[in-house]
Structure formats: structure tokens, C-alpha cells
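A single protein chain has been omitted; all remaining protein chains appear in their positions.
So that you can tell them apart, the chains are marked A, B, C, D and E in the order they are listed, and the count of residues begins at 1 in each.
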Amino acid sequence: MDTLSTSINVISTIIETTGTAVFTINNLWMMIAAGLVFIMHLGFASLEAGLTQSKNTVNILFKNSVIPVIGLLTYAIVGFNLMYPGENFAGGIFGFSGFGLWTDGTGLTKAYNPGYTYWTDFLFQGMFAATAATIVSGAVAERVKLSSFLVFSTLFVAIGYPVVGMWKWGGGFLNEWGFYDFAGSTIVHSVGGWGALAGVILLGARKGKYVDGKVHPIPGHSMPLATIGVFLLWLGWFGFNGGSVLSADPAAVSLVLVTTSLAASAGAIGAMVTSWGYLKKPDISMVLNGILAGLVGITAGADQMQPLSACIIGFIAGIIVVFSVLLFDKIKLDDPVGALSVHLVCGIWGTFAVGIFGNLAGWHQTLIQLSGIAIIGSFTFTFAFGIWLGLKKTTGIRVSQEEEKEGLDIGEHGMSAYPDFERISQY
Amino acid sequence: MDTLSTSINVISTIIETTGTAVFTINNLWMMIAAGLVFIMHLGFASLEAGLTQSKNTVNILFKNSVIPVIGLLTYAIVGFNLMYPGENFAGGIFGFSGFGLWTDGTGLTKAYNPGYTYWTDFLFQGMFAATAATIVSGAVAERVKLSSFLVFSTLFVAIGYPVVGMWKWGGGFLNEWGFYDFAGSTIVHSVGGWGALAGVILLGARKGKYVDGKVHPIPGHSMPLATIGVFLLWLGWFGFNGGSVLSADPAAVSLVLVTTSLAASAGAIGAMVTSWGYLKKPDISMVLNGILAGLVGITAGADQMQPLSACIIGFIAGIIVVFSVLLFDKIKLDDPVGALSVHLVCGIWGTFAVGIFGNLAGWHQTLIQLSGIAIIGSFTFTFAFGIWLGLKKTTGIRVSQEEEKEGLDIGEHGMSAYPDFERISQY
Amino acid sequence: MDTLSTSINVISTIIETTGTAVFTINNLWMMIAAGLVFIMHLGFASLEAGLTQSKNTVNILFKNSVIPVIGLLTYAIVGFNLMYPGENFAGGIFGFSGFGLWTDGTGLTKAYNPGYTYWTDFLFQGMFAATAATIVSGAVAERVKLSSFLVFSTLFVAIGYPVVGMWKWGGGFLNEWGFYDFAGSTIVHSVGGWGALAGVILLGARKGKYVDGKVHPIPGHSMPLATIGVFLLWLGWFGFNGGSVLSADPAAVSLVLVTTSLAASAGAIGAMVTSWGYLKKPDISMVLNGILAGLVGITAGADQMQPLSACIIGFIAGIIVVFSVLLFDKIKLDDPVGALSVHLVCGIWGTFAVGIFGNLAGWHQTLIQLSGIAIIGSFTFTFAFGIWLGLKKTTGIRVSQEEEKEGLDIGEHGMSAYPDFERISQY
Amino acid sequence: MKKIEAIIRPFKLEDVHNELQESGFGGLTVTEVKGYGRQKGHKEIYRGSEYNIEFVPKLKIELVCSDELLEKAIEIIITKSKTGEVGDGKIFILPVDEAIRIRTEESGIAAI
Amino acid sequence: MKKIEAIIRPFKLEDVHNELQESGFGGLTVTEVKGYGRQKGHKEIYRGSEYNIEFVPKLKIELVCSDELLEKAIEIIITKSKTGEVGDGKIFILPVDEAIRIRTEESGIAAI
Partner (left out) sequence: MKKIEAIIRPFKLEDVHNELQESGFGGLTVTEVKGYGRQKGHKEIYRGSEYNIEFVPKLKIELVCSDELLEKAIEIIITKSKTGEVGDGKIFILPVDEAIRIRTEESGIAAI
């Protein structure tokens, strides 16, 4: 009996330790994934700065530095508890479990979640939250009033995003319906895209973009910055999609990283072929957008696809993004960085693709996917439109023509991004 | 008996393997943390280059490329053994365990340390070491003589930093006293700051900065570079603070990452509110410094704080940094990148804050914290002042007026950072 | 008997779980390593863009964005199965196990490999594959025709690299001979270098580089970009070398990271001392190349060296790279970014160094190393020369003089990398 | 022959240039310049200290034309670049002794 | 009216400009130029090879003024931009036929 009880003790210690080991690995991966998602904010900052004019660079950088900051803080105060209100609100459309962050020992072990501690959970989700607002920032760039944009972003990230996120990831009604969105083609990217669309409509185009029915391109000021941005975003997507496995499970995570990377690659080729073939020149800004298109496209089903399906989804996304950019220009919705095409359109495409490719494919799933897209789209667009409209009616959302011409850097910030360099006057 | 002995064998194998698993995870995290701290050097390089003039960019980049390199090599030769001389020197003020790196099998298992191998230990600590010298580089930029700066940095990183580090992290007297500095608000950041202060005093201001009692700003040449730098620093801080847990312990590391990120965020808001409110314009360079201020501020107590305290510490750091920048300008200490305000002042603030917030808060701790700050400050400032003074008396520490005007890139390196671009003559 | 069977059950569960834990850690590290190698592509893009003229920046960025994409896709289609054709082809010189990626459950557990799943394996190896082609891109920059370059790269990465890789890493004949190349000084870097050499010879120098027997330098347009590139490459090398351990083994990986970082540091010092002493000025582009030289040099033997040997290998690589750059200019082989010196020459040096330093040192090994270098060199050079020559005879490989003068950005892409900035006409 | 040197607001170049072109002026040369005049520059702020950017970005148009066409060119430039606000710029007329087209070595009116 | 074109060292602009302003010259135009003269450029080194940057950065000041004020302007420019070292630059005086203020269409002295 003595040996037995000893050996039971030993064994339970071992089980404990082993469990801890697995939990520690999972949690480690999730923390790293949070770091990778964090790096996406630098990716967005670089990309958006690179694709806009040098007279608005301080402004773009300012917005992209402040958004993750606001995102994290508001997520700590309300967002996290709105998005994950707990089991009481399962299947619901709204829930809230109180202000602020707090946990005792239970939040720090695998009892909380086999994949991560409470703190890791918050950090990973918090980094996610801010990306939705960052997407908006690119689309409304070069003309939006800084203070109004900050108000919009705060509301959008503190309330809009978590409410929608709760519907699926927080265990809400869309989750019960079987809507599938692995890492957020719809819940993050399209949500950001809808917010952007509302802004773009209410703001109007940048002065000089559409003259006498012709598109007059306003080229971005630094292709190296844009390229750096896209590579960092791709890297960050390793955490965005890979972390959405919510553990370090070798099979699942490694498949997700492969489908993610292949879709990105195929997206680049899709956009390259389209822009080279159809537009006659291999346009780097399109190839960069193609990579992002592939990434956004695969995000909804990254864990449900085989490599070939991932390539097809990405390739189609790469084609879509080019035509979508042309289309938005045709209907005079002015989006300096292509955020609508990348995040909104390809986010919809990716969510829809879960119904036609991969493990979940089928009519039923397709219908659910479409419903999810529609419901989330209607809500988010309305919500965002409401805020933008409210701001337009009160503080205004657009800088003066004078300021737009001179640049928001001088106008909003009183400084210049590149004071040492001679710049070419716009002609 | 046979089954018993078998099962004992099996069990000990299992225990062995499980232990190895945990050790492997811990070590993995520490290696990744080393990589993250490495990336801080790129962060510093970008930030410092961005906040200085384009005629000195090659020089800044050169210094920031060579410092981590010198840091690692000298740390391998003497620094590591000065800083961690072993138990013989516990409670002491100086110790040394011989030149170079060497270990046998004992350094490669959890017997050495449950968190990492000997090699990982060296790498993580070596990456840390160089950051102190990098902090100096920004403050003395645009006028310091390259060769003298390299001599200073070598001595500072090879001797100054490890000696101070030993007092606390190497088990020296401050450790015995109960001085608390989790990841180096004082031991790394303030140490760098004191070295910088000595240099700034002895060098004098850049020509043209203070004319007729008025501050004449010399704007940094690239806000995108500065922003890239700050984001990379924040990312690197995940390793700087997160790695200072010295294992992958899920509860501890994830809390540290949360407090770190929240303090950075609150720092940004603090600086934004202050610069927008007090200086009337939202200055991006201040917001970037605010993020760093929050990060430096939380570093001493990142594992001892709850989210709310972390936010408060960060927010105050963000306010402090703005006024500190103004103050240093008032007393004509010319620091092109704000390193004194960020690293010295907020390093002191963060170390002090351990006495008033969090688990350790109390009068007794506050006193110990202040003693530690004072002792380390006096030593480091004196040490650094001595070296700078010695160099000033011999080889000189400042470039000629001619060279300063034309730029150190041509003067020291005979090359230009941006040969293709038309630059605006300073007027 | 009942307790016994229970305890056997329990124990086997435990063994299973423990095994899974170790496997999960290993796989996690390999996925992270894949991400780090991915980041090298951004490193190459930045470095190569920084060291070339601003009129060719879009072109460089385009190539460096598309190469990893082509690399991953072709590796998925044929490369992976050419390089790792399986045991049937052990000791051989060519093997192929069919098109595409596919695995069942066996590819997802430690049965496949104790270090990683099938998917992780593909991703890590696929990221490696593209680096060889990226090396070429820098050497042929500023004059190569985009379409021909893309054809070359596709063939090179889809066939050339995997065939050579198979000889060693795929279990081919060089492996049986005992040729040692830990992470690819020869198999990746020299292979890229030979491909570059063939291209450089057939392309000829950029117009204006060698006039009347004199070298007329064509300075790179952005030192910050170049510096960012090198730091990212160093970071990426943590995965390149560290991942080549093929598991997260604490002892092996941490040693590799230390030797890698010390060699990089010593390379920087070697190049700094040489350029400062011999060329009279501390040239940042040389120091950056010195870091890379040290990294390439240590790559073949990173797991076989002690710190001191690593420093010596790196230091010598740093000296070699400076003289090599001068030599290639003397024989009028025009390599805008120094890729031949860094990757080809130091790749050879590193592979050779395995015979004279470290655990494997000895005459016999030295001879095998030299044979490997020679065999791989002859094959790769011939293979690459053949493709380049075929392209030269058909579609042409060089842009028109007109286009070269005006820049490939306008010529090939119809756009400009920096449309807002006034650039200095070349005089 | 006369040389017109006009300092104008950068964003007016397109209008001026189009009109000149349509009216048959086949060539001109443009330079980025910085001007000081009644139009004041703007304040910038950097790290808490304000400073003045006293010079305003302007473009200088140089156009050489025959004495007969001078009036017309001046009129076009004035019409197309006037906003009525301080800072519209100046036109200076300078005498030109000779003009040569490098390609053909033609000189005089034929060269422009 | 005359046009003064002065090629000066960039860092002298502030002094020249301030003094001109104080003496009542209400406008001028500045251009970034590169000069070649007795002052030699500098050597640069890149990847082991030296090369000459033959041209030196200079600023060109253009100032149109009445014949009466010409002397005074010249004197100010000389005084404020002289260092006595090779490379101080030149002043060229060119005749001006006419000056027009675009905003008001005033011409002659009134325009400047």
C-alpha cells in the first residue's frame, strides 16, 4: 500500500508537470502570436504611410501609433468584457461582464483555458481589436480630421468591434448558427472595411482625385515603406491566423501557417498576372495588395483548407483586388491605400469561400456564411455610418481645402515628416 | 520486485523527459527573448536616425550597428564574468570570474538554471548589455567624434554596465538590501541615461540649437524611421521585460507583457494629452517618446503591478517625458532624441514607482529604491564623466565646427546617406 | 493485476503526453524559425533597395516581393519533392517523389520527425529555398530585364536549388561522403552566389561603373534601408541557423545562436578595421557587409564551433569581404550590393572553415569540404550559366541603355518609388 | 526676345501651363524655389519649441518668347495664376540677346 | 529696375535675409543650386572607391529692386555673406524691363 500511494503521488505530480509543460508551450505560442499581431500595427503604419503623400505622413503615422494604444486601453476597460461576456450570454447578441481586467489564480492555469492564461487571452485579443480600426485609417487618409477620426476609432474599437466579435467568438448567436470565420475575414477585416466604407462615402474623395470624370492618380510617396509594411503584415499574419488556433497544436498551427503563406503567395501572383496582363505594367502596389488580398481571403478558413484550395482562394483574391480597386475608382469612392478592396471585398470573398472550398464546403454552410456576412455588414455599416454622420454634423470630419492642399502634417500637427528633403510641388 | 524496479525506471525516465520538456520551453522563450532584445538595437538605430538630421545619418547608423557588436564581444570577453561572477562574490561590490566563455555539460541542462542554458544566458544578457551604450549614442548625436564615442562605449559596456549590473542581478550588495529593479529601469535605462548626461554636459549643445537664449529646434529628418524605431522597441520590450522573468512561466510572463503594453499605451496617451493640451499641437515625436517613457517606467516593476497601476505609471511617465524634454532644453542640455528624458528621468520614475505601486509598495521599499537610484546614479555618472573627460583632454570628443556644419557623414565617413535626393540647405 | 494494468495505462498516457509536449515545443520552434527565415526576405529587399539607386527601387522591391512568392509556390509544386525525395534515393544525385503537397495523419506527429510536422517541414524548407534566388537579385540589379529575371529565378529555385540541396540535406551522395554544411554556407549562399556570378558575367557591368579602367562608384540611395535590411537578416539568421538544428534542443540551439551572433559581430569588426585602416574611412556599407559575411561564414559550422572559433571565422570573413569587393571591381564584375563577396566568397570560406576549426577539423574533412564546394560550384554555375545564356540568346537579359539611364522603375513598371521627392540628376 | 520669369503658387502651374500650351507657347522651364514676401510662412513646432518656416514654396516659370507674344504670355500667366490673395507672385521681364536651339543650332525666334 | 542674382553659401542665407528685411527689402526668391568654381568639392568613398563630388551646394538669391536701392542691396549681401574664404560666391546684376505683381497687376517699382 505504501508503494502504491507513493506511486500515485509520483504519478499525479508527473501528470501535473506534464500538463503544465503543455500549457506553458501553448501559452508561449499565444504570447508570441500576440507579439506578431502587434507587429501588424507597424505593418499598417508603414503601408499606409507609403501609399499616401509625403505631406500627410506625420498624420498617418500619428493615427497608426495612437490606434493600437487606444485599442488596447479601451479593450482593457470595456472591449474584452463586451466581446467575451461569459457563458451567461451564450447564443445572445449582447453581453457585458463589467469594467476592467481582473483575475485570481484561476485565470492563470489551464483551468482557465488549455491554451493560455487570462492575461495572454486579453493581450492577444486586444492586439486583434485594434486592427479593425487601423483598417479604417488608411481608407480615410489625407483628408480626415484628426480629432474626429480619433473619436470614431475609439467608439468603433471599444464598442462596434467587440459587439460583433461576441456574436461569433464570444459564443453569440452567429456561433450557434454555425457561422464559420476562423480568424476574422469578416469579423476583423470586413468589419474594418465597412467602417471604412461609411467613412469614405461621407468624406468624399480627395480634391483632385476625380476631375472631369477622369481618375487622376495620387501616387504614394514611398514604395519601400509600403513594401516593408506588407512584409511585416505577412509576418504578423503568422500570429493572426496561427494564434487563432488558440494553442500550439503542431498539426493545426503548421497547416494554418502553410495555407496562410500559400494564399499570400498565390494572391501576389494573381495580382501580378492581372495587373501585368490587363493594365500592361507590373504594378508593385497591386502585387503588395495582392499579398494582403490572399491573406485576408484565407483568414476565414485557414484551418479548413488543403494547400491547393488555399492557393485557389488566394489567387482569386489577388485577381479580385485589382478589379475591385478599379471599380471603387469608377464609382468615385476614393480609398488611398486600397483598404476597401483588400479588407472589405476580400474579407467577404474569404468568408464566402469557406462555403465552397475545404472541409466545411456545402450549400448549407454557404447560406450561413452569407447570412453572417450580411448581418455583420449591415450592423457594422450602420453603426459606423451613424458615428461618422454624427461627427460630420457636429465637429466635422474633413479638414479644410486649404489644409488638404498644404498637407495635414502642417495643418494638424505643425510639423513635417521629412524636413530635410526638397519635395516636388504637386504638378 | 521486478515490476517495481521497471516501473521506477520508467517513472524516472518520464520525470527526466518531463523536466526536459519544461526546460526546453523555458530555454526556447529565453532565446526568443534574446532575439527580441536584439531587435531593439534596430529600433534604436531607426529612432535615433529618424530624430536627427539627414547629414548625420550614416554616422548614427554606423554607431548603432557597431555598438551591439562591441557589446556582444566585450560581454563575451569580460562583461558576462564581471556581471555574474558567481556565488563567491554574493553581496559584494565587485567580482570577476575570468575571461571568456566556457562551459561543459553542466551549463547545458536545467542544473545550470531551470530557465536556460549557459549559452542562452550569455546571449540574453549580452543583448541587454549593449542597450545601455546605445542609449548614450542618441543623446550625443550630431557632434560627437566617432572614434572617441567608440572608446567610451567600449569601456562603458565592458566595465561600467556589468559592474553596476552585478550589484543587483549578479547578487551584489543592492540585491541583498532588497533593491528591486525587475528588468532594468535603473540598471539599464538610467545607467545609459547617466552616461548620456555626462556626455551631453561635456560636449555642449549642437551649434545653432540655443541662440540668444532661445531654443531653435533642429527637426529630425524622418518621422517614418522614428516611428518604425519605436514600434520595434516596443516589440523588443516583450523580450526585454518578458524575458526578465527568466522562464516561460505562463502566469508571470503574460502578466508582464500585459503591464508592459498597457504602460506603453498609457504613456502614449499621457504624452499626447500633454503635448496637445499644453503645446497646442499633437506632436508625433512626443507621442513616440511617450510610448518609450511608459515602457521604461514599467520596466522596474513590470511583474509587481496590476493593470491599473501599470496604466498609471505609464501615463505619468508620458506626462513627465514631455515636461522633461522642455526642461532639458531650458537648461540648455541638448539631447537630439530625448534620451535623457526617456531613459534617465523615466528610468528613475519607474524605479521609484516600485515603492509606491504594486506588491512591494511601502516606505521601506521606497527608501531602498531611492538609495539604489542614488548609488547607481552617482557611480555611473562619475564613471562616465571620467571617461568623457579623459577623452576630451586627450583625443577630443567633439568634431570641428566645420564638420558639424557639413555633417558627420561626409566628415567622419566620407559618404552620404541619401546621395540621390536633393536636400534642403539649413535655413 | 488490476492496479498494474491501470498503472500501465496511466503511464503510457503520460509517456504519450510528454512525448507530445516535446514534439509541440520542437515544432513550435521550427515554425518560428520559418517565420524568421521569412523575415530575411524583407531583409534582402531592404538591403538591396538601399544599396542601389532610387531610380531602380520599385524594380528591386518588386523582384524581392515576387521571389519568395515564386519560391514557396514552386517549392510546393516540385521543389520539396525534388529536395527530399525519400529514402529510396539515398546516396543518389537525383530523386523525385511526385508533384504537390500531401500528407495524412502520419505527417502530423513525431512519427514523421521528432522536430516538426510535414507542414512545418515544408514551410521551413520553402522559406529557405527562396533565399538562394534572392541572393542573385542583388547582384544583377539595375540592369536585368524583369521578365527574364523572373524566368531565371523560377527555374533556379524550382530545380537548381532543390537538386543541389538533395545531394546533402536530402540524403544524397555528398551526405554519404561526409560533406558538412550545417545550415547552408554552400548549399544556400554559395549556390545563390554562383547563380549571381553567371548572371553578372553575362550581363556586363552597369553603364558608367567602369570608365577608362577606373571604378566609378554608384552609391546606394538609402543607408537607413540598407541598415534595416542587415539587422533583419541577422535576426532572420536566428531562424536560419537556429532552425537548422531541426529541433528546439536547448544545448544545440543556444550554442548555434551564440556562434552565429559572435561571428556576425566579429565580421563587423573585421570589416570595420579593414575599411578604416586600409581604405581610410569607416564605410558603413562595408560594416554591414561584414556582418553578413560573418553570418554566411559561420553558417556551415555553426553547431560545430566554440565561441572563439566562431569569432575567428567571422573576423576573417569580415576582412575577406572588403578585399573581395575590391577584387571584383578590379576584374570588372559589377555587383551593386556585394552579393558575390558576401554569399559566394564567404560561403566558400565558411564551408572550408569547417575543415580547419571546430569539432570536425581535420585533413580528411577539409578535402571533403573542398570537393563539395567544387562539385556544387561547377554544377550550379553551369546550370545558371546555361539558363542565363539561353535567355540572353532569346528574350534578352538586359534592359536597353535608354531604360538603364532613365531607371528600371519607369522602364519596367511605369512608376516611381519616390514621386514626391526631388532627386538629383546623376552628375 | 524677352524672358519672362514668373514666380507663382505651385498648384497654379497646371492651369498656366495648359493655357500657354493651347495658345501656342511650345516650351517653358520650371524650377522649385522658395519665396519670401508679404505672404508669411507658417509656424512649425518640434518637441515643444515653435519656429518659423519663413520661406514659402513657389515655382519659377521661365519662358523666352518674341517681343510680339510677350503681352499675350503675360496676360495668360496673370489670368491663370491670380487668386487675389497675398502671395500670388510676380512676373519679371528680362531682355534676351539671343536664343539657340542646341539640337539644330538654329538661333533667334526660330529657336524657341 | 535691376535683378540681383547672388550665389552664396547656404548657411549665410539667414543673415543676408534678415538684414535685407530690416533694410526694407520686402521680397526675394531663393533656389537650391550647385556651384563649381575655385572652391573644390569633396571626396567621397563608397565601397572602397573614391570619387569627387565636384559641385558644392550653394543658394541663389534673386532680388529685383529699383536702381536706387541696388547699391544698398549689394552692400548688404556682400557684408552679410562674406567669410573671406574661397567659395563666398558672386553677385550678378541683370537689367529688368518690367515687373508685375500678379495679384494686383501693378507694374514697375510698385510691384516689388
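Points worth noting:
In the analysis below, contacts are C-beta pairs under 8 Å (C-beta built on N, C-alpha and C of every residue); 3 or more make two chains touch, one makes a residue touch a chain.
Not measured: the values here are computed from a predicted model.
Considering the entire complex, the omitted chain makes contact with A, C, D, E. Among E:53, E:74 or E:109, only E:74 touches the chain left out of the display.
Within the entire complex, the positions of chain E that touch the omitted partner chain are 2, 5-8, 31-38, 54-55, 58, 60, 74, 77-78, 81-95. With the whole complex as reference, residues 405, 410, 413-416, 422, 424-427 of chain C touch the missing chain. Residues 215-217, 219-220, 275, 279-281, 283, 285-286, 322, 325-326, 329, 338, 427 are the ones on chain A that touch the missing chain.
Keep this in mind: only the chains that are shown with their structure count from here on.
Where touching is counted per the definition, the chains common to chain D and chain E are B.
Mostly differing positions are employed by chain B and chain C in their mutual contact, as under half of the interface residue numbers are shared between these two copies. Multi-chain contact residues of chain C (touching two or more other chains) are listed as 7, 11, 14, 18, 21, 25, 28, 32, 219-220, 222, 228, 281, 283, 285, 418, 421-422.
Among the residues of chain D, those touching two or more other chains are numbered 32, 44-46, 50, 55.
Counting only pairs that meet the touch rule, the chains in contact are A-B, A-C, A-D, B-C, B-D, B-E, C-E, D-E.
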